[in-house]
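See structure below.
The complex appears here minus one protein chain, its other protein chains still in place.
As written, the chains take the letters A, B and C, and residue 1 is the first residue of each chain.
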């Protein structure tokens, strides 16, 4: 059994990790921490876990994290970079679901995240945990930077085009829509039900922190820096990201076939038949990314539609996928749920 | 492997059966019928099932139902009563998720459902598939009448009080709220998104078909006919039923303890601590019923709160629970999903 | 022109007052205060008011409230009772949308609201602003206690029965469902979109602050204390309250006619035809209460369905109705909007 610790378990990413790990046959949940809720039983805060998770939240300083095999950080940005070193030094592997280790260029990270990086050498070591790109490196990694939700949906939608370099790499557009759980379980006014329900808006158009992460990932695959306009929108969904991607074709390809080949062996990427319209609910509560291609009016704009559940493939599910890879398990373990529709 | 057929697979009950059965290790899905969609691949209609269900819908007359071990009817009322006999005669067991066999008194059924009953002798034979009441009979049954969604939530909430006969049996009130999927996947105006969203209303106050079913179930447990006012409401939820039940106490009891004892060995009924407020999402996509008791201001009105997912414990999940019992499987098989929250 | 001040304008009650007052031809908006947002233009916080409200929030201590004709308190409980006296002394009339002056029995108020009352003599003087009951007194009032949202829906639904004393007054049940805006524009976790959407739950079953207010109002009309079980529920609506009321008939009446007569001259109460099912959206954004009566199966339980928009008839609209009465205006001024459906 793999002994698992979770740091910061009161957010949506934390409870989603618990939902999935509670169904993982090779995992023993050893500790889950929360400074604010220490002593509270997890199932008292999240009654959906009654009878499934017997732990109480523990104070971070008391938690037996060092004796775990792997620790997930489901914390705000800036925490994992302070605590990962000591765990790694004791042989604990670390998967950070926040952004601390996602960006290789530390000054870029510091600019977008507005703080000094506490462990630049770990940012260098960390493997970016997108299995469709870095499967082998993840298997060997001590420290995995779990991708952001938007970056997962956008990168998987653009990846085959980057690798084939058959579109205008300087003018990519990613118009993305996210469910409100993507904003976290924070008591903030703008994500109240009475604010976010029956309402739709863009946000962060001037610059969202996922932009440099996406640019880095796409640029690495393309082999050159890419130009990207990224506009996120807040959508009255609980879960779900829908990325609508636009690229100008510069070289003809059988794009459908290109995508199908690229993802043929990927258990969690499903390329739909041409001209499909993937729905976010078709992946709800599952680790799947569904992708469809369109070429409106046969013109030179390729439209890629990519949907994920932001809490699963965009966070906790992908993190467990990474854990499965790191511990040589069947990579689909605990991730085979059929999406919940309706 | 148990060979399973589904008659009428294009509704929400049908797709939910598929979601759950696709994860059932002892089930082989042999046929799923739909007159209107014969030839369509199931996963083309419900992309959430891509890679998980390979069947196409078949025309009912061509489907190999007679060679199945069990057939689920996920059809409108009035279908199963016409087709069950010939299947039973060939040794196929039948679970009807519609209302054809739920009510023992055939004239009552005919009055509420507005049609003649085609198989009164089967209505007499059928076992009412509420495992918390009829577990042993279900094990031996050829024909199971799967309970309605409201009747499941209301009966489980009232049961211990009926059996203990400690409340005024003549004046029970069940104020129930259902998600819109309870109305089925039918193209009807009043359940359009733009009608049912951000809107709340009662319906069927004059008399809803689940009333005689609930009355029958409660009366059987109480040993006398009961008086019940039942008011259902349409709520802007996809899934979920919340029953708020009111009973006047006629004999003091430790009600919390009464409920806990009654359901101590029930895998799918969870009695919450006193004064809890169960949320529908705490059972979303799972087969659990959660119940909490209140006694406002210490008066003589007992308030019972009971929540289920109408498509799982209120339909497909309970049907599979019944199947598990009928085939001597672990009764929790394929029903152990952790609820999806948020 | 009536000079109007608003204390505490950043909540939903405040912005709704602004929406309605901006369309009131005899009102001049003189000041709106907010400690936290002093200096912010109202329309920057609520862009729906761009071009309609030119004021900025002012600090309470600087606001020209004493020169207003009337001041609305759209504040948390406990504020108006501290500030009303000095305004009244300077001839300013006061309408409190919070609960400070709703309950005549000060010890009861103090028990339910958990604080000492700062102005018991004003609680005695205040007129309870339910125009359907107190129209004449409101006309002459200096200080109006605007009713709560649940109390408005429940009292209007029960009133004719209280006055006729034709039901069992000791066993009333009010099963109420409220939209999330009823919880206010507060940054609290349980009313986040990702918590409250696609979810339904009861709350405050042990005792909600609106209980003594409703009991007081019903008792006054009945002439005797009443027994009431009140269960509120949080519903995924932005706006709307649906009260489902149950009373045991003790004397036969033509109940439909009783209600129609009682409300024949009330501009904001609409008694629907028998057996109707009023929808919350049928009053959305309007000051109307719609009521329908049912007598299921012809038994002795009368079911009354009553719907309002909690922010209009349940708060800001009723407050303006009261203002219109206090200043001898046509009582429907600024309240004649057609409900927004869909």
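By our rule, a residue touches a chain if its C-beta (ideal position, glycine included) is under 8 Å from a C-beta of that chain, and two chains touch if they have at least 3 such contacts.
Keep in mind the model is a prediction, meaning the values are calculated, not measured.
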Quick one: which of A:34, A:235, A:287 or A:318 touches the chain that's been left out? A:235
Out of C:23, C:40, C:256 or C:297, which is the one that touches the chain we can't see? C:23
Option touching the unshown chain, where B:198, B:213, B:309 or B:331 are the choices: B:198
Touch residues of chain A, complete complex, unshown partner: 171, 173, 175, 177, 179, 194-195, 198-203, 205-207, 227, 229-231, 233, 235-240, 242, 244, 246, 248, 275, 277-281, 284, 294, 296-297, 299, 301, 303, 305, 307, 342
Contact footprint on chain C, counting only the chain that is left out: 12, 15, 19, 22-23, 46-52, 181, 185, 197-198, 238-239, 270, 272, 276, 278-279, 281-286, 290, 311, 336-342
Note that chain B touches the absent chain at residues 12, 179-181, 183, 185-189, 191-198, 236, 238
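To be clear about the criterion, only the chains that are shown with their structure count from here on.
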For chain A, which other chain has the most distant CA centre? C
Can you compute the centre-to-centre distance for chain A and chain B, using the mean CA position of each chain? Integer Å is fine. 36
Indicate the whole-number Å distance between the mean C-alpha point of chain B and the mean C-alpha point of chain C. 39
Can you pull out the residues of chain A that are in contact with at least two other chains? 12, 181, 185, 197-198, 238
